[in-house]
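The other protein chains are all here in position, but one chain of the complex has been omitted.
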Amino acid sequence: MKAVVYKEPFKVVVENVDDPTLLHPNDVIVQVTSTCICGSDLHMYEGRTAAQPGIVFGHENMGTVVELGNAVTTLKQGDRVVMPFNVGCGFCKNCERGFTGFCLTVNPGFAGGAYGYVAMGPYPGGQAEYVRVPYADFNCLVLPAGTEHEADFALLADIFPTGYHGAYLAEVQPGESVAVFGAGPVGIMAAYSCIIRGATEVYSVDRVPERLEVARKIGAIPINFDQGDPVEQIIAMRDGEGVDKGIDAVGYQACGAQAAREIPNTVLSDLTRVVNATGILGIPGLYVPSDPGGVDENAKQGLLLMPFGKMFEKGLVLKTGQCNVKRYNRYLRDLIIAGKAKPSFVVSHEVPLSEAPMAYEKFDKRIDGYTKVILKPTQG
Amino acid sequence: MKAVVYKEPFKVVVENVDDPTLLHPNDVIVQVTSTCICGSDLHMYEGRTAAQPGIVFGHENMGTVVELGNAVTTLKQGDRVVMPFNVGCGFCKNCERGFTGFCLTVNPGFAGGAYGYVAMGPYPGGQAEYVRVPYADFNCLVLPAGTEHEADFALLADIFPTGYHGAYLAEVQPGESVAVFGAGPVGIMAAYSCIIRGATEVYSVDRVPERLEVARKIGAIPINFDQGDPVEQIIAMRDGEGVDKGIDAVGYQACGAQAAREIPNTVLSDLTRVVNATGILGIPGLYVPSDPGGVDENAKQGLLLMPFGKMFEKGLVLKTGQCNVKRYNRYLRDLIIAGKAKPSFVVSHEVPLSEAPMAYEKFDKRIDGYTKVILKPTQG
Amino acid sequence: MKAVVYKEPFKVVVENVDDPTLLHPNDVIVQVTSTCICGSDLHMYEGRTAAQPGIVFGHENMGTVVELGNAVTTLKQGDRVVMPFNVGCGFCKNCERGFTGFCLTVNPGFAGGAYGYVAMGPYPGGQAEYVRVPYADFNCLVLPAGTEHEADFALLADIFPTGYHGAYLAEVQPGESVAVFGAGPVGIMAAYSCIIRGATEVYSVDRVPERLEVARKIGAIPINFDQGDPVEQIIAMRDGEGVDKGIDAVGYQACGAQAAREIPNTVLSDLTRVVNATGILGIPGLYVPSDPGGVDENAKQGLLLMPFGKMFEKGLVLKTGQCNVKRYNRYLRDLIIAGKAKPSFVVSHEVPLSEAPMAYEKFDKRIDGYTKVILKPTQG
Partner (left out) sequence: MKAVVYKEPFKVVVENVDDPTLLHPNDVIVQVTSTCICGSDLHMYEGRTAAQPGIVFGHENMGTVVELGNAVTTLKQGDRVVMPFNVGCGFCKNCERGFTGFCLTVNPGFAGGAYGYVAMGPYPGGQAEYVRVPYADFNCLVLPAGTEHEADFALLADIFPTGYHGAYLAEVQPGESVAVFGAGPVGIMAAYSCIIRGATEVYSVDRVPERLEVARKIGAIPINFDQGDPVEQIIAMRDGEGVDKGIDAVGYQACGAQAAREIPNTVLSDLTRVVNATGILGIPGLYVPSDPGGVDENAKQGLLLMPFGKMFEKGLVLKTGQCNVKRYNRYLRDLIIAGKAKPSFVVSHEVPLSEAPMAYEKFDKRIDGYTKVILKPTQG
């Protein structure tokens, strides 16, 4: 089958690889109809991880069940399904408590597995015609038959739940104000999720005018940090007050104004300033324990200089970690079906799988409006 | 009246000051029967804060109501009461949600007030014969009449709730394992609280043999970090596993092995290593945004180098801040009355108020077994 | 001053009564600008309670602070405020945990107080030119100066929070389905609150076409129980499935189809059938322990025949009780200010205080569209 294969930094190709087969009775094979390129794929693409050539990318996958292991109970051939980017077993100490992003079974020696990602276990990615799904009863979310909402549902694999995760971690409640740092796909999904949860003012902080315009359109208040300290801007708008909650949808590659340079702790520092005492910071933005491309020795080891004295004085709560997609995907699916959420507004392009190399390049360079791309393997 | 007055670094005296008077109709005056010296008093005593000469120390106060403002509703003369170290109003946005340690009313411009503490508002301390208590209906917890449990109840002002706060923040549940860093008075109260909440293994990490012996006596597992990496010791005891939860009862003056030097981030780093993925860190140990005596430029500004990449990878939750005493003191009082908790085992000395200067000196030097001192103003 | 005084069943008059005065240093006097008639006022109006002639009605009050006791801290003359219908002290065991509807101080011998209501303590109602507010720092919510949102803010005293309380008790989350029984003012506020909290399908069950039309307009799905078993209607719409959560906004005067007769347990029975196993029932609808007008001996004593075997089999949770308004009113106020909620769509009439007798009569008879009336004492 055709698949997107990583070759070397800044180079992926679409080439033939072996078709996936059932390796375990609880597996299914899914024919992929939609598979997104994620910002975290770019970490590997840019050579900023230990990913080795030959890996098939793709952890945001949906499609149709075409083959089932004989232990699979509730799925059947032809089911339209979307899979969390996390691979979970469903029965370990973490999965049974809902922490499916930290499964202890699927990637021995580590808490958590994923498709098509370095160090996340033996699960080839789904930027391909087919993908193998382990513990399929647990990992497949069944969707209504047909083709409706395809792009919305595709986002249930990762970025809609991951954005929602930020709002959930921050315990955003109706009537609260929130500062969301980052208005890329995850950040915009976080702002959108805050609005779904009933937040009053949602401040969306970024420096890219197109992103800020999207934030404005969904009802958030855009804050351009190239135009001044975003904390001061927000506090000025609020008559001197801070906000109830904060979300970091940026992570370790945070930049200063004008993107002059990476300042890994800038978002956490700003959140500490702008969030009121007793507030909560939801942190879905990725931080890593090892970053060979880090700006200094500390950054390379995942060490951040944090205003912890101020955090303590304010009694802040910091909640971190990758999204446990299964905690949210069923409910977010139902919001889409009910017409109460339509996250696909964030999708900029849908292209055949064969155009993946071009899409990676443009997305990586943020040119031609490439902000969120869905690859369509069934379209070539 | 007599009171403990700060003069200069390493010098307090007991001298006459004006008696407190009712300044507001919701005030009461309490005749102090017990008032403890707190480890955080030593921060001021050592000149490591901006505290000015003349301040009366004492935020861990209990006694008898002797005079009442005319708006006070439920208290009456002769009531035996203990006051949280926090001063709260009871009706601001933070107090009404239970965050009484972050009151927005009593110390304008800051979230939180306390008695006898630098920058915590105009509330003279209770290391004195009398103390004024504002918003008395809210801030006084009524105790059974008499003298029973006096030392236990005195600890309800701060260290028993503050230790419990650590266990509460970490959401310690029956059947869980916990690593508690620090076995000083607050740390030992945190370990004790974990046991009250039904924890299985509670690892108590310190380097002072006497403290570790107390930990052992209450059923915790002592870990001496002078005898090797405490994380490795714990993990070895657990057949290679970490613990479910962690508590930092040390704070910013954390030391390395042999207490050779302050390493402000060492406890947070160790907790990140020893707590399992999906775990929670309860952090009652004090961190400050400004520490003139800090070991380096970052420490002086309350900036800590933290293993945030690893924290994120493990999906850890960090919960910080001073204790909201009122959230717990009523329940802890009832545990004492029912004979299910007897925290006074941590008290090393009870001395007349007049001996405060000696007690401060010995406690500061940790000599002659001075670990937790109660001053008794009614005894001279 | 002028006030609405209860004379006998089905008779209220507007007559002169003594002006309220400050009885306690924590009191304020509020000049009433808006005060609503509540469905629960009709219980007294109809003589279905032990209310004695002479009582001044009115527990949904807002206005302007005109006089302050000398212990009041944060309010000032001229502040525009709205008061919860509950009277709370702010410092008892229940208030301090947020259960301000069950205050142990303000109505000795009972848990909970209110204005202008039988057996709820010595607090004359606010359907008058002025009203006394005890513990004013605690019980007044300050609003933006001016006259904007007057009708929306007036609903913060009771029905918006009470409706929200139903959704809060039922723990309605984004993506969930809910059946709300009752589309009167509280029921419609409950449905509205479910939508604010992100519910997908909200089924609004009633038999009055005008109410069902309002439900439809706000995005709920109307279910007319005169047209068939509402449970079967909902389940048919859901392809055989029940709903995640349920809200009873009807209470003890529930009627069967065609309103042929009162069937006090019909709503709870229906909810037990329509809510899925593991679901939660939020029950803000009033049930009383004594109802002289009850349909039978059991009803007179507040005893209901409930399908408890089925409730247990499904593992249902029932959460009851009057609304703790202060838990929500600050946040709901901010939703109104931000333009994210506009509950005044439920108000049918605003009339001068002098027209109260007519308004009571029409509201009681549900004629001329009287469904929710705001009295305006400053307009005569």
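The first chain written gets the first letter, and so on, giving A, B and C; residue counts start at 1 in each chain.
In the analysis below, a contact is a pair of C-beta atoms (placed from the backbone, for glycine too) under 8 Å apart; a residue touches a chain by one contact, two chains touch by 3 or more.
These figures come from a predicted structure and were not determined experimentally.
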Residue among C:17, C:208, C:304 or C:358 touching the omitted chain: C:304
Contacting the left-out chain in the complete assembly, out of C:42, C:111 or C:338: C:111
Residue, one of C:1, C:142 or C:288, that touches the chain absent here: C:288
Contact residue for the chain not shown (choose from A:33, A:49, A:86 or A:105): A:105
Residue among C:47, C:321 or C:352 that touches the chain left out of view: C:321
For subunit C, residues in touch with the removed chain: 94, 97, 99, 101-102, 111-112, 252, 268, 276-278, 283, 286-291, 298, 301-322
Residues of subunit A (touch criterion as defined above) contacting the omitted chain: 24-26, 69-71, 73-74, 89-93, 96-98, 105, 135, 137-138, 326, 330
Subunit B residues touching the omitted chain (full complex): 164, 173-177, 193, 196-198, 200-201, 328, 330-335, 337-338, 340
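Note that only the chains that are shown with their structure count from here on.
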Distance between chain centroids, defined by C-alpha means - subunit A, subunit C (Å): 42
Whole-Å separation of chain centres (CA-atom averages), subunit B against subunit C: 43
Multi-chain contact sites of subunit A, meaning residues that touch two or more partners: none
